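Here the complex is missing one protein chain, while the rest keep their positions.
Right after this comes chain A.
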Amino acid sequence: MRNSFQARIAAVLIMLLLAVIGALYLAVEAATSVAVRNQAREQLDVGARVFEQLLDMRGRQLHDAAQVLAADFGFKDAVGSGDAATIRSALANHGARINAGIMLLFNLDGGVAVSSEAHVAGVLAERLSAQMTRLHNDGAQVFMLPIHDQIYLLVQATVVAPLPIARLVLGFPIDQSFARELQQLTHLDLTLLGEQDARADIWVSTLEAGDQDEMRREAAQEMFAPDSLLSLYGETYLVQRLVLSEGEGFQVQALLHRSLTRAEAAFAPLGQHTLLISLVALLASLGGALLLARSISQPVRQLARMAERVGQGDYDGQIDLQRRDELGSLANAFVAMQSGLAERERQLAHNALHDPLTGLPNRHLALERLGSAITAERPTALLYLGIGNLRLISESCGPGGADLAIQQMTARLQPLLRPGDSIARIIADEFLLLLENTDSDNAVAIADQVQQLLIKPLQIGIADIAMDCSLGIAVYPDNGTSADELLRRASIAMGDAAKLPGRLQLYQRGRDVAHERQVRLIRDLRRATAHGELLLNFQPKLSLSGCATHQAEALLRWQHPQLGMISPGEFIPLAESTGSIQALTAWVIEEAMRQLREWHDRGLLVQLSLNISTQDLVDPDLPARVRELLVKYQLAADQLTFEITESGVMLNPAVALEVLHGLRACGISLSVDDFGTGYSSLAQLKRMPVQELKIDQSFIRDLSDTSEDAVIVRSTIEMSHSLGLTVVAEGVELESSLRLLQRWHCDTAQGYFISRPLSASAFEAWVASPPVFPATTVS
C-alpha cells in the first residue's frame, strides 16, 4: 500500500502543495516584512515632516505670542524704564501669560540685560547671545537649545519703541507632555536628545523607562545612522534622526522610532490566516488527492483482480465500472478481452476434444464421457464402428470425397442418438457410439439400426458409395470396468466383426487375451527366423494318377520359445497384415530348396509345393531371387510348385501376372490354392500361367456321392482337365472321399487320411515305407 499508486499520487500532490504553500508563505512573509519596513519608513518620513511642521507651527505660535508680548505697551514701558528689577518683574509677569519657562532680555548689542533665571549667565549667556545674533541675522525665529537639564524651544521678539530697543527671548521647556503630544499626532515614538559639551545628558522620550536606558547604552556606542535599526528588549525599531539644532558644544536631535515589531504584529493575523488557509487547503487537497487516487487505483485494483482470475482461467469475473473515462473504456476492453479469451479457450478446448472435420467429440472426450458414466455406474454400451473401405473411397473420390462421406455418415447417425448418447470419432475411419443406460441386447438392436442406416449408398458427387462398416460392441459393466479396457475390447470386437459376414460382433470374453497373443506373436515373429524358431513340415501327397515321384507340401511351423508350436493359421495372417510375410516366404523358399538339395544328395527326389503369399506376388524381384537360389542349390525348377491364391492375383493383377510369368519362366510350376473359395473368374484363371488347381478342403472334407460338393468337385476336375490343368484335392480325411476322387480322376490327393504333416526325417521315413491306400491299390 505504501508503494501503491494511490500513495504516490497523494504524496506528489502533497509535496507540490507544500512547496506552493511554503513559497506562498515565504513570499507573504517577505512582502509583509518589506511592506512593514517601507510603511514604517514612510511613516517615519511623514512623521518627520509632521514633526518638523508641528515644531515649526509651535514655534511660530510661540513667536507670535512673544511678539504680542513684546508689543505690549506696559511691557515696553517697563523695558523703557531701564530698571532691571522692574524689567525682571515684567518679564516674570508677562512670561507667565504664555507659560514661558525662561525669559531673557538682550540689549541690542547682544548683552544680557535681564534674565529670569539666575543661572543663565556666563558661557551659556554668551552662547545664547551668539546664537541669537545668528538667528537674528538668519531671520529665524525658533531655536532649540539645551540649557542645564532641559531642552528649550526659544523664540525671540524685538521690543520696538517704535525703534528696536531690546530683544526678548522666551524659552519653552520641551518636556514629556510635549513629546506625548507629538507622539499622539504622529503615532511615532519620539526621543529628544540634548547634548551639551559632547555629553548626551538630556533625554526626553515617549519610550518606556527601561527602553530609554537601553537606548542610552546603544547611543553611547554609536551614533544613529539615518534609517538604522534599534533593538530594545526584543522590540525592533526603525529610527530616523533629525538634527534640530547644532552649534558649538551643543546639539539637539530628535529620534523618531517606529516599532517594526508592533507593525509586524499587525500582520500577524494575516500570517495566521495564511497558515490556517494553507492547512485547510492542505487537508482538503490531501482528501481530494486520496479520493482521486482512490478513484483511479480502486478500478485498477479491480481490473488487476479480474486479470488474476482470468489468468487462473476463470472467465466469469464481473467488473462493475460505470465510468465514461479511460478507465471505463479499459474496463470495457477488459470485459471484451475476457469474453474473447473465454470464447477462444472454449474453442481451443472444443478443438482439443473434438474432431475438426465432423465436430464430433474425439477419443479423449469419448473416454472422458465414458469415464464419467463409469464413475456414475451407468450401464453403457460402446458401439465401435469401423469403415473398412475408407481408403478405397478416398482413392476413388479423393480425400475431399472421403471427408464428405464421413460427414454424411455421421449426419445419418445423429437422429439415432438419444439424450445422453454421443458419437465420437476415434481415428480416421473409426467411430464410437456411447449409448448410456443400454445393455448388450439393446446395443445389438441399435447396432442393427446403424447398419440399416449405413447400408444405403452415400451420394458423393456423382458416385454412389457403399460403406463397409463393421460394428463391435462392448458393454459396461459386463465387458470391463475401465474406459480404456472397454474401448480396446470394443475395438477388438469391431476387428472381429470385420471378418464376419454380418459385420457385427459383441465382444467375446477372452478376445482381448487373444488379441494380446496376436500382438506378442507379431512382435516375436520378426526375430523368429533369426532365432531359428521356424521349421518346415512336409505333408505327403498321394498321386492318384500313378506318378511315381514323391510329392509333398511344405508347411511352415513356428516353435515359439514360450507359447510352443504356433499354427500357421494363426501367425500367417498376422505376418500378412504386418508386412513380415515376405521375409517368411523368402525363408521358406530357401529352406525348402536346402531340404531338397539335402534329400537329393541322399538320392531322394521330392516334388515340393510352397505357399506363396498374396503380398509376395507384388514383389517383381521374386523370380530373380528364386532363380539365384535354384542355381545356388543346383536344383531343377520342376521340383518346385508355388501355390498361390486367387485373391493374391486379384490384388494387383498386372504385377502379379508378371511375377507369375517370371516364375514360370524359371520352370517353377504354379498351382491355384484354395480353389473355389474366392471370387476368381474362369477368365482370370485362363490368363494365369498355372498348371494345377488345388480344390479347397471345404469341398473335400465331407465329400459324399450325393452332396452338392460332389458336383462341384467333379465338374471342377473335369473343367481343369479340359483346360489342361492337373487337380489336387486337399483335406482328404476319409477313405470314401479318396475313392470318389479316384473315380473322378483327380490327379493328387492330400490330407490327414494320407498323412498329417511330418518333419523332414519323418517324411523320409514315410517315403521309405509308405502306407498302402485303397486308391493306390485300386490304381
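Operating definition for what follows: a contact is a pair of C-beta atoms (placed from the backbone, for glycine too) under 8 Å apart; a residue touches a chain by one contact, two chains touch by 3 or more; residues count from 1.
Note that in this section contacts and distances are computed from a predicted model.
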item: Among "Dipeptide transport system permease protein", "Secreted protein", "Xanthine dehydrogenase molybdenum binding subunit apoprotein" or "Plastocyanin", UniProt-listed name of the chain not shown; value: "Plastocyanin"
item: Absent-chain contact - pick from A:L24, A:I165, A:A200 or A:I712; value: A:I165
item: Identified contact with the non-displayed chain, of A:K76, A:H257, A:R369 or A:K694; value: A:K76
item: Interface with the undisplayed chain - residues on chain A; value: 71, 73, 76-77, 79-80, 160-163, 165
